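All remarks here apply to the structure that follows.
A protein chain is absent from this complex, but the other protein chains hold their places.
First chain written, first letter: the chains are A, B and C, and each begins at residue 1.
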Amino acid sequence: MNREYSCKILKRDMLTSDTAYLTIECADIANRAVPGQFVNVSCSRFLKRPFGIASVDTSAGTFNIGIKVVGAGSSELASIEEGSIVNVLGPLGNGFDLSASDSFILVSGGTGVFPINFAYETLRSKGKNVTMVQGFRDKSQVCLTSDEYIVTTDAGDYGIKGTCIAGLDTLKIEGNTTVCCVGPVPMMKAVGNWASGKGLKCYISMEQRMACGIGICLVCVCKKKAEEEGIPFEHVRCCKDGPVFEFGEVIL
Amino acid sequence: MNREYSCKILKRDMLTSDTAYLTIECADIANRAVPGQFVNVSCSRFLKRPFGIASVDTSAGTFNIGIKVVGAGSSELASIEEGSIVNVLGPLGNGFDLSASDSFILVSGGTGVFPINFAYETLRSKGKNVTMVQGFRDKSQVCLTSDEYIVTTDAGDYGIKGTCIAGLDTLKIEGNTTVCCVGPVPMMKAVGNWASGKGLKCYISMEQRMACGIGICLVCVCKKKAEEEGIPFEHVRCCKDGPVFEFGEVIL
Amino acid sequence: MSRLGVKVGSVSLKSPLILASGTCNFGHELSEYYDLSILGGLSSKGLTIRPRAGNEGVRVAETYAGMLNSVGLQNPGVDYFIEHDLDYMRSLNTGVIVNVAGHSYDDYMEMIRKLEPHKDKIDALEINLSCPNVKAGCMSIGSDPDQVFEVVSGMRSLTGLPLWIKLTPNVTDIKSVAYSAQKAGADAVVLINTMLGMVIDIRTKRPVLHNNTGGYSGPAIKPVAVRMVAECSKALSIPIIGCGGIMDYKDVIEFMIAGASAVEIGTASLIHPTCPVDITEDLEKYCEENNIDISSLTGTLQLW
Partner (left out) sequence: MSRLGVKVGSVSLKSPLILASGTCNFGHELSEYYDLSILGGLSSKGLTIRPRAGNEGVRVAETYAGMLNSVGLQNPGVDYFIEHDLDYMRSLNTGVIVNVAGHSYDDYMEMIRKLEPHKDKIDALEINLSCPNVKAGCMSIGSDPDQVFEVVSGMRSLTGLPLWIKLTPNVTDIKSVAYSAQKAGADAVVLINTMLGMVIDIRTKRPVLHNNTGGYSGPAIKPVAVRMVAECSKALSIPIIGCGGIMDYKDVIEFMIAGASAVEIGTASLIHPTCPVDITEDLEKYCEENNIDISSLTGTLQLW
């Protein structure tokens, strides 16, 4: 059975001036999580806050999340003291289909770097062929990167100047390749279209304001093309039916 | 000007299994407080919680409060970590008139031991003649005591068995003596009547549920005999017009 | 029956805890978290005649001690529900409450006609006359004692199923609305649905909710809900189901003392999905310690 966990924050690192990386103790979550899933984490506010799972260490029984400060809850969690206890629901939602092909292109923008990092680690451990493309606003935001990755910045002060597309355009596509992209909607649109143009399957991950995170309240919906005729669209739950969708499945 | 202080908890001792004694840093409060006054202390609940000032150390710039666990707020404060910060309003209300005489009998019941302790320390430092009578439920509740004090317990497992009155009845009253009594209402009534019988002035201290603690909301009232005719009673504010009243001034 | 068994009129429930409509969908998701058969019942997501996509855009806003939602009755429609979810709900081995919404008198009658043939699978119909998130009907019907009387009388003539009328707190006099429901033949009233509220994003100067307003739920609304239950408890002879801000067993007891025969847990499930498990345990302990059946608490409030 699923349950809510009381988890200890084992470690807090700052990746950038406004982004923290938490190591959280929970063997169950570490064992069960697949890339693209998220956790819903308590803070002193009324609702929990959703964060993508950025990495797991099944032997240590820990997982990681990356938190960019945008408001009250994220700033509280990004400055939480090591040893504190938080309530966590997870792993939640559906991840990427990592068996879709043998070759993957992973594309992240902004905080999308976190779930994509987990996908990268998992695919590498499965021995798959992975190309990583990371887009950041500027150098100050760069994190969880590596020399082997293609990095772009809007500001051009690090890596290739431009969007992820500039990075993607440098690639030679071989064989059966799947694209996974997590980032702002305009970016996922652009990457999805880029992939479609090349005939590649593409997964994206949506963010919506959530309450439960487990599919019971229907506040977090995305629009989906309706299957029935006459109905303009259906609403699917980001938390339960997503957050990962195939590009084209939900209306961006 | 008065203000709200952010104060550090320097020390937390447990006096009994359910009573904590906090040393709180605040030079202003330590300097200004007089016995019988209280502070209003924040916790994670919406309203602050009022506690009598139990002692001050003006040279260290600290004061003490004793907290008996009765509900959510007191249990949180009684287990607070040293180094934590709380918001404090104080010193609040009116204290005892310690210039009323040269001889004092101090009587406490239950948590009344705390404000009475401050009165004792102050009177002794002024070189006044003080007799201390403490009443507790049973031995497990005994705290802030001394061999020089007369102690009674309802259970009879420590000191004299019985109420404070049993203790008071052992005293020989000399000259001009004032009684200060803080405890449950039935006890203050009994002590007040005892004092009246002996022709002694008696101060008591009231507890009412409070919000502001500073006299602006009128939720914490005690009934007072009305001065005008035809009106059965007036309401006076426990926090601002009290908590110390002369026995007979408020209707118990 | 254990100490937690209660009766709401003719309906026996094994526990006073019912999951509130819209906060448990049809049970599928929460049954991944605990065995729902510990519950007194489950109230389905609010159903309408035709499927509804619900409101667009942001549907949730956080508040102090609560939240606003503007889901707008997204649901697959009653026909789909009957075909796909009703049997599942029945299989959960707990009370099956079907929550019914509509825009008009006719809508409600049509809903009853559609559900009546499945009465064997249904323990009670919960009639939502209180949703603040749809343009017509619902809350506007539930704000007017006369319309409440009309709709409830109409439904009464169509079904023998227990009719629980769920009312809105956004009214001047809840007693008169509840009394209308009783007079029209309701079997119980459910108090309360959400309160109408708004949260504004001061950066954009727009409401957070794209529906502008939303329904306020959570601990923040509890004092209003308890007051309404207590008020109606004195004025009504039919049972009351209490709802609004319940987070723990003490809140359940508070509602029952105020006059509730059973309670609904809403927002708490969104925050702690397994809270009904803890509440059940705590209530059992409370009953043991006080050597009572929980039902004996109902209406024991002693006013000053």
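Definition applied: a contact is a pair of C-beta atoms (placed from the backbone, for glycine too) under 8 Å apart; a residue touches a chain by one contact, two chains touch by 3 or more.
Here the structure is a predicted model, which is why all the values come from computation and not from measurement.
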Full-assembly contacts of the left-out chain, visible side only, are chains B, C
Hidden-chain contact residue, picked from the options C:Met109, C:Leu158 or C:Met198 | C:Met198
On subunit C, what residues meet the omitted chain?
-> 57, 61, 63-66, 68, 143, 170-173, 195-200, 202, 204-207, 209-213, 216, 219-224, 226-227, 230, 245, 250, 253-254, 257-258, 300-304
Touch residues of subunit B, complete complex, unshown partner | 1-4, 45-48, 87, 89, 208-212, 214-221, 223, 231-235, 240
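Heads up, the rule we're going with is that only the chains that are shown with their structure count from here on.
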Counting only chain pairs that touch, give me the topology of the graph as line, ring, star, complete or other.
-> other
Farthest from subunit A in C-alpha centre terms, which chain would that be?
-> B
Euclidean distance of C-alpha centroids - subunit B vs subunit C, Å | 48
Any idea how many Å lie between the Cα centroids of subunit A and subunit C?
-> 36
Junction residues of subunit C - those touching two or more other chains | none
